[in-house]
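Omission of a single protein chain aside, the complex is shown with its protein chains in their original locations.
For chain A:
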């Protein structure tokens, strides 16, 4: 550890002690290292009179704030690396013999232009084929409106963010492009909890009477935006409409952009415009091949589209890298439905009649199912690491039903980590947490003056929460967090992905025998970890990455 870093840590340690002393009101002192067991220390008594109480509370506030501010430089010296891989489960890459990949947003990374293309094409389909008002052409795609993982109430036409406990995050409920007031939300849902029967099902769909649909696909970003724009138009122009029908029309239009090949033709016509980071993907695949790993590809995309993309990324001989290539797989049915056979395609995409007895290198197969796949390859799930961007279509079944190791590609991670590395975010978040602790401790003071002070602190806390939310997205905040709880999206991510990263290229930063050790997250009744020296233990830090 460098002397400068040691100095920072030393200062941080002092500040930490000061923070603790401030928050605890300086009551008593325990000998160094001795647990505070045994005879109870006298409780710190606050002054009894009202004016003194007010001064006392604000003094505690100022002390806590000063101590918290002193921590910021120390935290700023240990920033997180946006190119790191984060693990939910301990996993060693040395156990992995076979790497599997999805295609869209996993092997291939699309530029932002693609969402604009999808939005515009679907909007035009709505006008030209579903006879929607031509005026909706005035709406343009706003990439900063929605985030992934949101839920949509099909019956009520509201888009919202739901946490891991099925609570709606108030302030993130939108009808069209306008926010729905908290009181109206509470009235609609009899509180802010969504009953299980109304929640999206295992695959995020609204079905069997469920009214909620979860948008999990990265492709769904233009879909959510178009949905909100069209809702907005109908609402603003006082047009009476059935929200379920509108939802279906928008969904069909977006689907048509895929099915009618509009998107495929656009990408193929200008590959360099739409496909990013090709060289990194090539490097990942080459690295794995060099280390003797087997690889396979399972994608729902069609053969010609994948061939052109992979030829661009890797080269004409891209199939030499893969032991198995499966297109039009129809995930997630591929993982569940045993009745769908594999079919072989020739170079021109024509289906052959051969019965498939083995899956051969260099060949292309269509459809099929996982059970046949495992039988024909002889691979065992615990030796396979499969990467995908869609938590439900790509990863859920593999994790839950087959025990495969899984890696999630979450592009939003990069931008969120950069935000979390900013000084403004760190300052706001550290103070927010300190203030919350202060609120919990000081609420025991019930006199009128104290209550006024506490109300002011609660107001400040609320303002800071709004601020931290808008750092990520003005309407919906972070993909991973509500004010306090993880999002429903994150709960699924934690459950269905052993490791997660912003892009496949993050693998280049790790040796093929690397072991990922997830950090232990304490339960509410467990003490938080305080392994501080050195503070960089177990954290994928930016400094180390830059040093390499």
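In this section, a residue touches a chain if its C-beta (ideal position, glycine included) is under 8 Å from a C-beta of that chain, and two chains touch if they have at least 3 such contacts; residues count from 1.
Throughout what follows, contacts and distances are computed from a predicted model.
Undergrad: Name the absent chain by its UniProt protein name; which of "GPI transamidase component GPI17", "5'-nucleotidase domain-containing protein 2", "Protein PBN1" or "Methyltransferase small domain-containing protein" is it?
TA: The chain we cannot see is recorded in UniProt as "5'-nucleotidase domain-containing protein 2".
Undergrad: Using the definition of touch stated at the top, determine which of A:137, A:401 or A:459 touches the missing chain.
TA: Reading the full complex, the residue touching the unseen chain is A:401.
Undergrad: Using the touch definition up top, pick the residue from A:90, A:135, A:242 or A:463 that touches the left-out chain.
TA: Only one of A:90, A:135, A:242 or A:463 touches the chain omitted from view, namely A:90.
Undergrad: From the list A:128, A:178, A:346 or A:382, which touches the chain that is not on show?
TA: A:382
Undergrad: Identify the residues of chain A touching the omitted chain, counting contacts across the whole complex.
TA: Touching the chain left out of view, chain A contributes residues 1, 12-13, 15-17, 19-21, 23-24, 27-33, 35-37, 40-41, 43, 68, 71, 74-75, 78-80, 84, 86-90, 164-167, 190-197, 380-382, 399-403, 413, 416-417, 420, 429-430, 433-434, 436-441, 443-444, 446, 480-481, 484-486, 490, 494-495, 500, 511, 513-533, 535-539, 544, 547.
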